[in-house]
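Below you will find the structure I want to go over with you.
With one protein chain held back, the other chains of the complex are shown just where they sit.
Up next is chain A:
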Amino acid sequence: MKYIKPIGLTLFLASLVFFTSLLFLGQFRLTDAVLQEAVSEEHYPILKEELAPMIGETYDYNFTFASDFNAYFGAYNDRLRIEGQYEKVIWDDYAFSVTKAASIGFVADNKLLLLLLTIVAGSLGVLLYVLPTPQHKTGGLKQEGVYHSSLKSRGWVGIVVGTYLIAFYVLLYWFAEYITNWVLLADPVSIALSGNQASKWFMYGLIYTLAILVMGVRMFRKYRGNKYQTLRTASVMFFQLAFAFLIPEILVLFNKPWNDFKHIWPLDYTFFFEYRVENMLSSGAIGMFMLIWGILLVIIGVPLMSYFYGKRWYCSWVCGCGGLAETAGDPFRHLSTKSLKAWKIERWMVHGVLVFAVVMTAMTIANYFAEFTLLGDATGVVHQWYGFLISAAFAGVIGVGFYPFMGNRVWCRYGCPLAAYIGIVQRFKSRFRITTNGGQCISCGNCSTYCEMGIDVRWYAQRGQNVVRASCVGCGICASVCPRGVLKLENGPEQGRITDIPILTGNDSITIHQTVRS
């Protein structure tokens, strides 16, 4: 028993090092056939000429291949720009597809084996690490040692992990041609599911799903005996695996548009973009269903569910971003700042993003119905900026990369437009609230510390006031960590939901005086 934890950790670290080193392994050779397969018919002859020096060359490193490709490809486009022949410039992003197609040798030949030795072995390592419980622990909920851990308290391990995650996201979003070896690993799984080669997004989805599943098991261990935590963790694991990972791929297998039925606009900000709508409209009954389902969720599903259960039904039970935050992000939840200042910034930012998303979508739809006479390509530019700033930089790089620095809900708290929308419902028209147990609070601060949304729960609890906050995702951790049983997540009548009690239960001195007087 004693050795299982260290073995797990070693296995995880070894897999991670191996996984990282894959980027430096394998070979790359661009052949005529590869090029023909990887680029469009129209561009093939041009690129064949431009990339001529590369063809037939064997490269030993991904980055030499990719940078040569970018150099030749870029030179061609630059030339055209100088000559003013803008219509001939190639906008397609071929660096990734060509590099991946040109892979040969060790990695390309051993995809399945390497998948097992890196991603699968790493997951196994984490499982071994989280499963055993130290002998003297009897299963009560503890945050023991959190602030003694370098990983969990912004120590050097935390900084290294954060930097790694940030680098991962930067490569994934903007320099995917340098991580084709990672994407190759996902090929066997992708082919088994949908018959297609893996895209970078499939590889990302695979790792993402595994992270939720494996760290979900950790949640089961950590919060065992707490049914709310167990059920909600099982729920996010299920929704990620089925709705975000398997079902979309199966749809693709049947030549239907890739669709995640639990992804809701405006978090799914491209939902009303021309290409998505057209794609759905041209996919028969099921496409029509996707469109109507997506619209109904926004206008009826979200308000209704949030009225009855609060934001949590989505953010802590269904959502994929929430799913990762609540599982892989759990060790970092206390790093969210609780200051009043942060709350002020949060409100401006998150509602700002909501406005951005709504305006962008309204523009897009108006433009669509006006058949592009209205704004022309301007919407395209807005889409690109939103994609870059909000979706990639904010949700990805900062949202996850900053787990070890700012906690696990940075995106949900400051950036998610859907959270902003549900939050407005939760704050003003909902049955959900966190009730406090009379005068039992000892102001210890566990609840505030472990609130991932940076809500100063104690501020409410110590004055006996219900917590009614737009940002609360109903994770229930505050209630779980409270050592005095003071907090309870409840759905109840709207009347009396927002309270302000001047004197806490247990002290009759003042109330008695007042009744005597009146």
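Convention: a contact is a pair of C-beta atoms (placed from the backbone, for glycine too) under 8 Å apart; a residue touches a chain by one contact, two chains touch by 3 or more; residues count from 1.
Rule of thumb we're sticking to: contacts and distances are computed from a predicted model.
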Omitted chain, identified by the protein name its UniProt record gives, among "Sugar ABC transporter permease", "Aspartyl/glutamyl-tRNA(Asn/Gln) amidotransferase subunit B", "NAD(P)/FAD-dependent oxidoreductase" or "Formylmethanofuran dehydrogenase subunit B": "NAD(P)/FAD-dependent oxidoreductase"
Candidates A:His263, A:Lys311, A:Arg413 or A:Arg458 - the one touching the absent chain: A:Arg458
Residues of chain A in contact with the chain not shown: 134-136, 138-149, 153, 226-228, 231, 308, 334, 339-340, 437-440, 442-446, 448-449, 458-459, 462, 476, 479-480, 483-485, 488-492, 503-510, 512-513
